[in-house]
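Now for chain A:
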Amino acid sequence: MTMETILSVKPLLAVLVSLAVIPFIVLSKDRNVREGWTFFAGAAKFLLILSMLPAVLKGKDVVYTAVQIFPNLGIAFRVDAFGMLFALVASSLWIITSIYSVGYMRSLDEHSQTRYFSFFAVALSATIGVAFSANLLTLYLFYEMLSLATYPLVTHHQDKEARSSGRKYLLYILGGSIGLALPAMMITYHFTGTLDFTTQGVMVGNINSGLALLLSLMFLFGFAKVGIMPMHSWLPAAMVAPTPVSALLHAVAVVKVGAFSVVRVLTGIVGVDLLAQYHISWIIAAIASITIVVASLIALSQDELKRRLAFSTIGQLSYIVLGVTLLSTSGMTGGILHIAMHAFGKITLFFCAGAIFCATGIKNISEMKGLGRQMPITMTAFLIGSLSVIGLPPCGGFISKWYLVLGTVESGQLIFLLVLLVSSLLNAAYFLPVFYNAFFVRRSEELLDNRLNEAPRWCLVALMITSGISIVLFFYPQPFLNLAKLAVAAAVG
Partner candidate 1 sequence: MKILGRVTVILCGLLLLVYVGEFPDFADPQSPASTHVSPYYIQNALEDTAVPNLVTAILADYRGYDTMFEATVIFTAGLACFFLMRLPKKEERVVFYRHRATGVTLRIDDCGAVPKDTQAFHRIDSQWVPRDLIIRSTTRLLIPFVQIYALYVLAHGHHSPGGGFQAGVVLGASIILLAISQDLRSAISKIKEKTLGILSSLGVLIYAGTGFLCLLLGESFLDYGALASLLGTDRVMARSHGILIVEVGVAMAVMSVLIWIYYNLSSAGKQDEGL
Partner candidate 2 sequence: MLNTFPAIIIVVPLLAALLIAGISFIDRRACFPIGVAALLISFAGAVAMLVNVVSTGVAMEYRFGGWAGPMGIVYVIDHLSALVLVVITGIALVNLVSSRQTIIDELKEKDGAFVALYLLFTAGLVGMTATGDAFNLYVLLEITSLSGYALIGLGSERAPLASLKYLFLGTIGATFYLVGVGYLYIATGSLNMVDLATIIPGLMDSGVILFAFIFCMTGLFVKMAMFPVHGWLPGAYSEASSPAAGLIAPLTTKVMIYILIRICLSVFSVEYVFANLDVGQIMVWLAIATIVFGSVSALAQTNYRRMLTYIIIAEVGYMVGGFFLGNKMGMSGAMLHIVNDAVMTLCLFMVAGIVVNRMKTDDRDGFKGLFRSMPFTMAGFVLAALSIIGVPPTCGFFSKWYLILGGVAAGNYWFVAALIFSSLVNAVLFFRLFEIAYFEPFGDDHHGESPGAGAVGIKEAPMIMLLPFLAVSFLLIVLGVYSGRIVTNIIYFAIPGGII
Partner candidate 3 sequence: MRGYNMDLLNLIAAKANYWTYIILMMVGFYALIAKNNLVKKIVGMTIFQTAVLLFYVSMSTKKGGTIPILHHGETTSLDPGHVSALVNVADYVNPLPHVLMLTAIVVGVATLGVALSLAIKVYKTYGTLEEDEINLQLRNG
């Protein structure tokens, strides 16, 4: 299926627009001007990506080569359906998170906010760079850029705890990428001669089975941001960051980049047929399912809300990997769609966690009894978010889980159907008690006045938008669904 390509500089502009804004953010004297620049950059990026949507929907990829380093390899961009889906999610949520972080940072009066917003912009440009990369080298470049840009965000509080978690964060991510992903990339480049993502994958002709399995596993664990089990413990440690960081980055941008890269490599480099041929897909699916179940179990035991959400994210990410490695069309569609659906759901939950922390300073779930009366909007948003993550009807998450279930049936591997069901139950088990405590349990008498004690105005606005989108996505999933279907068609080819 030949893919017509449009040559346009938009992908490069989309990546660079947030970098270009940084000098203005740094030099702007007044806070509001600085926030204005961030919104301007967010909007500009979103509109640029939106302008490419119609072309991609018609099946045409937007291609642009920024720098030709080697004769057959360079920093090149290729916007296809899969990249477009992820970029849309990331850039739209950046705007919303900026709204949220304005409220959050000002209410908690955090220090050095200029550095916060500028590194946020760098992180987003790296995320879009990964989404639009045409070959593994560009993807690796922006992947490393993202790891380094998020380090100052994770360790924003600059205290001893931030240092130790920052150290862990880098150990896993940088260690994984340099230790495993780089050699795997090199060996692939040596044997195949090219690193471009192609529909059938480049490995198919010239790499034998053992090496293909080894390389796939090196990529899986190398891109540690996907949080597959042994390489996952950086995510709970990164919860020490301010909540908007963990909201956008550790629910949407950073972890999804990991999942996106793994899926890109499995479909674009290793190739769907090679995956099927040598049972590689079954092994990776097994690892993913172990991660899902174990992560959901650990999430049950976590008392701190953000750590529980972190472990839930680890589980949800492995849904994506599991969905893709089922190798059935609806399974892959479900996996890819889950990137979008989970993003909106999980970001709402993190916003609620941040809002609760802003308003009442509570972090642990056990202390959240009777919070519903004080913060009705936040807690209802929390309900919607958790429904979407669990995958129940009124919210978008249901659709992606629906496709995942269909995928397992289609591929005939019923063991994974069991995994999906068990994990959904576990999801319900660790989300609903929070909601139940908030609304139905009377708080002990020391909290006398029941008057409203809601989160700051900006945070609520963001909350409502994302929970609203989660519901809308249930009724109108078309843009993301079509993109997912196109992506699968391109991958299976």
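If you want to know what made the cut, all candidates are chains of the complex that A comes from, given by their letters.
To be clear about the criterion, a residue touches a chain if its C-beta (ideal position, glycine included) is under 8 Å from a C-beta of that chain, and two chains touch if they have at least 3 such contacts; residues count from 1.
For clarity, every value in this text was computed on a predicted model and none was experimentally measured.
Chemist: Between 1, 2 or 3, which touches chain A here in the complex?
Modeler: So the chain touching chain A in this assembly is 2.
Chemist: What residues of chain A sit close enough to touch candidate 2 in their complex?
Modeler: The contact residues of chain A facing candidate 2 are 67-71, 73-75, 108-112, 114, 137, 140-141, 144, 148, 152, 155, 157-160, 162-163, 166-167, 170, 174-175, 178-179, 182-183, 186-187, 189-190.
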